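Let's look at chain A:
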Amino acid sequence: MSQLDYLAPVTPEEAVRALGAAGARPMAGGTDLLVQLRAGRTRPDVIVDLKRIAGAIGVRQEAGGFVIGAATSGAVLGEHEALVKAWPGVIEAANLIGSTQVQGRATLAGNLCNASPAADSVPAMIAARATCVVVGPGGRREVPVEAICTAPGKTSLSPGEFVLEIKLPPRPARASDAYLRLIPRTEMDIAVAGAAVNLVLDAQGVITEAHVGLGAVAPTALLVPEAGQALVGSKLDEAALARLDAAARAACRPISDKRGTAEYRTKIAGVLARRAAAIAYKRAGGAA
Partner candidate 1 sequence: MSDVLDRPDIGHNADDHLKVVGTRPIRPDGADKVTGRAAYGADFNMPGQLVGKVLRSPHAHARIVSIDAKKARALPGVKAVITGADFPNLADEFHEGGEAASNLRDMAMNVIARDKALYHGHAVAAVAAISSAIADEALALINVTYEVLPHVVEVEDAMAEGAPLLHPRMFTEGLEAKPDKPSNVAKRNRIARGDLDAGFAAADVIVEGRYTTKATHQGYIEPHATVASWAADGQCNVWSSSQGQFMVRTYCAKVLGKEISDIRVTPAEIGGGFGGKTVIYLEPLALALSRESGHPVKMIMSREEVFRATGPTSGAVMHVRLGAKKDGTLTAADVELKYQAGAFPGSPVGAGSMTALACYDIPAFRITGYDVVTNTPKVAAYRAPGAPISAFAVESAMDDLALKLGIDPIALREKNAVHNGTKAAYGPTFQNIGYVETLQAIRDTEHYRTPLGPNQGRGMAVGFWFNVGGESTAAVNINEDGTAVVVTGNPDIGGSRASMAMMAAETLGIAVDKVRPMVADTASIGFSMLTGGSRTTFATGMAVVQSAEKVIAELKRRAALIWDVNVDHVMWKDGSAWCLDPAKADEKPLSLEAIAGQSARTGGPITGQTSLNAQGAGPGFAVHLCDVEIDPETGHVTVLRYSAAQDVGKAIHPAYVEGQIQGGVAQGVGWALNEEYIFDRDGHMENAGFLDYRVPVASDLPMIDAILVEVANPRHPFGAKGVGEAPIVPPLAAVANAVRRATGVRMADLPLSPPKIRAVLDAKGG
Partner candidate 2 sequence: MVRVVASADLRRFTGGLEAFDVEADTVRRLVKALEARFPGLGDYVDRRMAIAIDGEIHQDAWTSPLRPDSEVYFIPKIGGG
């Protein structure tokens, strides 16, 4: 019988110590961990609840960007007006995770560290060029979001390390983002494919910077520089969209499984990238 223990540290240092124990697992919202626990897919000895760490729940504005505590739920994010205005794509992605009930618990950090290839918020964070503040026995480091997941269910975090904060960079004028996913129902499903597009426009509506993240089309969420590049210099005309579609599809390395075939996922990644780009462009003030 596993001797499961529950700890709720109140400082990052305490959390690091607690996570140093063998078989310790951090818990943010718990919406993935508790399902795995019940299904017997994970058998931790200690659950380290991050929610009581000071600052773990909440959003603060810092150096023109946003710092999001690891245990901040999607519902809290969705209520933060400045954050929603600056990063509507990241927040809509976060708010697509599960039901209203799950929104009351699920976090960006948890969604990331669960390391599902289909995590909705991860492509959006990648496209947003978000970073993670990782703390652990070796101290504190800041890494790009796309450096966390290495394979389905696997992360680059060392034993004892956890994500304390997620940082979204400062936002210039005429910039916005969008995230779209395809699911068979209208809610409650895991993405068959997902695409996030983050754009910066100049005063004429020409795209000067573009980042594209794709989900559920590879072992980890992808940053697709070629897809972003396909848009830069354009006003999102048909030709640019076609290039984006092709570049997105070219980056896909999906599997076929119960949720969709590799062929379908690839096609849909292109479709969603195009549609997300159109939404982001409009949000950034570009003429549709």
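Convention: contacts are C-beta pairs under 8 Å (C-beta built on N, C-alpha and C of every residue); 3 or more make two chains touch, one makes a residue touch a chain; residues count from 1.
Candidates were picked such that all candidates are chains of the complex that A comes from, given by their letters.
Since the structure is predicted, the reported quantities are computational estimates derived from the model, not experimental observations.
J.: Could you check which of 1 or 2 is in contact with chain A in this complex?
T.: The candidate that touches chain A in this complex is 1.
J.: Across the complex, what residues on chain A touch candidate 1?
T.: These residues of chain A touch candidate 1: 1, 39, 182, 184-190, 192, 258-261, 263-264, 267-268, 271.
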